[in-house]
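Before I ask anything, here is the structure I am working with.
Removed: one protein chain of the complex. Kept in place: all other protein chains.
Naming follows writing order (A, B and C), and every chain is counted from residue 1.
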Amino acid sequence: MEIENHDWLPTAGGEEGKSKEIPSNLAPPQEGSRRRADTMSSVRSYMGLKPEAPIDEEHEHLEHHELLWSRTRLALREPFAEFFGTFIMVLFGDGSVAQVLLSASNTTSTIAPGGNGYGSYQSISWGWGIGVMLGIYVAGDSGGFLNPAITFCFCLYRGLPWRRFPIYFLAQFLGGFVGAGVIYANYINAINNYEGHNIRTVPPSKTATGGVFCTYPQAFLTKTSQFFSEFITATILMFVIFALKDESNRGAMGKTGAGPFFPLALFFLIFGLGACFGFETGYAINLARDFGPRLMSYAVGYGHEVWSAGGYYFWIPVRTLRRRPSSLMVASFLGCTFGGFLYDLFIYTGPESPINTPWMGLKQLTQPQNLIRQKEKSAV
Amino acid sequence: MEIENHDWLPTAGGEEGKSKEIPSNLAPPQEGSRRRADTMSSVRSYMGLKPEAPIDEEHEHLEHHELLWSRTRLALREPFAEFFGTFIMVLFGDGSVAQVLLSASNTTSTIAPGGNGYGSYQSISWGWGIGVMLGIYVAGDSGGFLNPAITFCFCLYRGLPWRRFPIYFLAQFLGGFVGAGVIYANYINAINNYEGHNIRTVPPSKTATGGVFCTYPQAFLTKTSQFFSEFITATILMFVIFALKDESNRGAMGKTGAGPFFPLALFFLIFGLGACFGFETGYAINLARDFGPRLMSYAVGYGHEVWSAGGYYFWIPVRTLRRRPSSLMVASFLGCTFGGFLYDLFIYTGPESPINTPWMGLKQLTQPQNLIRQKEKSAV
Amino acid sequence: MEIENHDWLPTAGGEEGKSKEIPSNLAPPQEGSRRRADTMSSVRSYMGLKPEAPIDEEHEHLEHHELLWSRTRLALREPFAEFFGTFIMVLFGDGSVAQVLLSASNTTSTIAPGGNGYGSYQSISWGWGIGVMLGIYVAGDSGGFLNPAITFCFCLYRGLPWRRFPIYFLAQFLGGFVGAGVIYANYINAINNYEGHNIRTVPPSKTATGGVFCTYPQAFLTKTSQFFSEFITATILMFVIFALKDESNRGAMGKTGAGPFFPLALFFLIFGLGACFGFETGYAINLARDFGPRLMSYAVGYGHEVWSAGGYYFWIPVRTLRRRPSSLMVASFLGCTFGGFLYDLFIYTGPESPINTPWMGLKQLTQPQNLIRQKEKSAV
Partner (left out) sequence: MEIENHDWLPTAGGEEGKSKEIPSNLAPPQEGSRRRADTMSSVRSYMGLKPEAPIDEEHEHLEHHELLWSRTRLALREPFAEFFGTFIMVLFGDGSVAQVLLSASNTTSTIAPGGNGYGSYQSISWGWGIGVMLGIYVAGDSGGFLNPAITFCFCLYRGLPWRRFPIYFLAQFLGGFVGAGVIYANYINAINNYEGHNIRTVPPSKTATGGVFCTYPQAFLTKTSQFFSEFITATILMFVIFALKDESNRGAMGKTGAGPFFPLALFFLIFGLGACFGFETGYAINLARDFGPRLMSYAVGYGHEVWSAGGYYFWIPVRTLRRRPSSLMVASFLGCTFGGFLYDLFIYTGPESPINTPWMGLKQLTQPQNLIRQKEKSAV
């Protein structure tokens, strides 16, 4: 109930607020159009999305429901937004690694003088930071999560409907997968030039280019340290994002959270994680950004080593405790969950967080009707 | 019709809105002044500009129409803005390349210690990013396109009058041309110092300074990769610009598009393109920024190689398929068109995009009266 | 009295303003709840905090006072905010030093190509700048001081209750201490890889990693220069922060102070201090950021040298004149005090600064009842 007051919540006020703004004296749509609209609403509700797609009220006047494609993209509006947001993020992120890595040997160029290639490690911080910032602008309508672990935490702590998780997950994964494919297509000549034709290797190979697409840990790291590094980075990520989005966190001069500075603040956050926590495991902190491109690199011929490198390290962003086959928990999910837990435990006072309910929400777990109730709410 | 509601559109509400704000009880201008004003309006309409130049309503009280120069600059207000915006952009962009390139051998300076010259490749990302950001501030009145391909896409997808394209194109081209000339004048001693007196070469010459003015591709690139690199970069550019300018793309906390953060976001976008896609072909993505300075470098004596280098690569930003003489299509135009198409197909819902009309606007192509109607609209 | 009008003051309007916004027609809480609330209010008043914790009025409806933990975190709301703000700051700051230092020998990596490691000195400027910026967002409810010397100056010059100083000090110190511990845990493998197992040294050892946690001065510095460097840096810090937070400092276009740009401006301020004043003593300028991590590095085994290095230089941020055992004054406190004095003497006109009272507030020192009055004010 109070959830509805948090208008930045993708499930709640934000979009509902918009639909309220539509003047009620509009002419009723025709019968066929109405029926199609009803179908779309139920499809959307099934995915956990608001029945009404979040579009500008001025654009409502169009015969959106008359055309098959218009209906499709209204039905899939938020997943499309997440797809393209993650796509843009990975284009810039993987693109920056590709440029730095592949130009490192390019010491004779006169366009990039000084013999230092076309970038340094810091360029990668820029690339990922810019990718996330612009991806958030692109994915404004869906919340701009771009990361399954973050979507997960918004479901867990901020009342985002759980039903929405699978379709967002799929969209994010595909965004990373396709983005990595475009980067590969763009840099295929440069990779051939760097590694040799049809040679594709991953670290610790000396000329490995597999690091363009996904992360490989430093050799000196123990399994525990691999996990801890990803875990703490994800914890910080989620903790700070919750702070930046917390409208009840009033700073000096009455500002609440980061407000319109949010995308810019995310640039600094991601840049900072790269500059401060990127050395050991490459700050994957995002299954969509790591697993999608990893699969793509496997698909284009980097071989089985993309999975086995670093002692099957890739499980860390995917599934940490591989001895427990039932475990779906992974470092980025665990870290984000812990970061959100910390924030809500010590700082957040909003009622939609289970931490702020009696017994810190554990009671809810024993009362499955709560989940049902939430489901109904999101379907309204 | 609905187009008029999008007040950020250079053709529409934005400027019209301003003229509406002028108090109607102003004393009528004298007869001669009125006649001159009418002449100016028709000149402006002929170029596809709004009849009334977009100036502050407080400044309307001046006897603008009395003086020849005042009338001229009101008539050419937007082209002047585009000229100076592109001029500033190229000054910073080419200036950054010049500084990095020409100071690379300057390892003994005590002012720039460390023997690394006065910048690295990253400085070039800064230079172009800052140039675009400041150019947009300068060219506020014209829309701040600074790139013919972007103007083209606003004509195609956002209802900017086609008639405006040629004069904007000319202004942007001249801005790039003159900007490159100023950079050459500024760095002529340094170029002499670097290459030798009256020696002017382009890559792959070891001491080439032609790269200061325009882009030259890496030697290992195939023609297809040259094209793809420019194409994908232009695609991203247009896709993200449409997202940043999309007021119906509501992000978290009710913000719509990038709003006043637009110039800053463009800094990050251009920086990111430089850091992530600048290695292979130098991210020209802009005919005005590449062809204008290229012509200037030819004019000051870099020789025929400015055209033939990289297998007549310069056609890529100008005319990709040189075997088809009728083709005016070029990589940056094709890429931007595709990027705008992607955005409108999957995300944008506004009615001024032909993608959002029946048959995705193809029907309009078969009905030339639409173009006529648009022409009339812009002439009102 | 006028102090209450400065609503950005943590002690004053800001929080009181919020409580005023609570609709007065709320149903009165139950008796037990009211009693618990009263207890909490007096605990908070004892610490110099406003009786009502600064939380969103919408969140007031919760049964916050029913649960022990809810009461605890309301009572300690601002200290928690300071703790986590400093924690985040030190995570990014020390993390950036760790990454730059520990990856310097990592010249064979293919992920960070070019053989320059995973960052340069500039990365450290980024790390601390980002840490402070994000820490301020996290610690919005407490004022985001993150530095005992800054809290001190707000008590001295801006009417922040002196009673609040100890609990803030403790929170900030613990934030730095715990943050350094997390960084140590995260980078323990990398430290072992760099220094060797169980070898932990501080400068001037060639493989010292002690600099990850706290600052060590350059060898060529005299004691006076050590002090002056820290003093002038702290002076600039406080002077600029007062300018940025000064709502009566109206710049061009009617803006007052930095407003919502404050966290971003702090990024630039801290970055600038690192880039311009970080060479000699490492710009500690913050007891919480230096002493907390120094103690942690001592705890994990860096030995007595963490204290004795640089001729017991660490006293500079802690206690400058070690010959005078009664002196609690330290370089960062002296510098900040001087910076605040300069700003209030030459620029600030607000009445809550003692500089703007007769005899520049010295009269107040001779009239202890003023302090008492202030104490009462903060307890209201």
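We adopt the following convention: contacts are C-beta pairs under 8 Å (C-beta built on N, C-alpha and C of every residue); 3 or more make two chains touch, one makes a residue touch a chain.
As the structure is a prediction and not an experimental result, all values here were calculated from the model.
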Query - Among the chains presented, those that the missing one touches - result: B, C
Query raised in the report: Who touches the missing chain here, B:H59, B:K206 or B:H304?
Result: B:H59
Report summary line: Touching the hidden chain, out of C:M40, C:I55, C:V100 or C:L134, is C:V100
Query raised in the report: Among B:W126, B:F165, B:Y302 or B:Y343, which one is in touch with the chain left out?
Result: B:W126
Report summary line: Residue list for chain B contacting the dropped chain reads 7-8, 14, 18, 54-56, 58-59, 61-62, 64, 66-67, 69-70, 73, 77, 80-81, 84, 88, 91-93, 95-96, 98-99, 102-103, 106, 108-114, 116-120, 122-123, 126-127, 130-131, 133-134, 136-141, 143-144, 182, 185-190, 192-193, 245, 247, 257, 259-260, 262-264, 267
**Report entry** Absent chain, residues of chain C that touch it
**Finding:** 2, 5, 97, 100-101, 104, 116-117, 120-122, 124-125, 203-209, 211, 215-216, 218, 220-222, 225, 228-229, 232, 236, 239-240, 243-244, 247-259, 261, 264-265, 268-269, 271-272, 275-280, 282, 342, 345-347, 349-351, 356, 358, 360
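To be clear about the criterion, only the chains that are shown with their structure count from here on.
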Query raised in the report: Taking every chain's C-alpha mean, which one sits closest to the mean of all protein C-alpha atoms?
Result: A
Query raised in the report: Which whole number of Å gives the spacing of the CA centres of chain B and chain C?
Result: 45
**Report entry** Centre-of-Cα separation between chain B and chain A, whole angstrom
**Finding:** 32
Report summary line: Residue numbers in chain A touching two or more further chains are 116-117, 120, 122, 247, 257, 259, 264
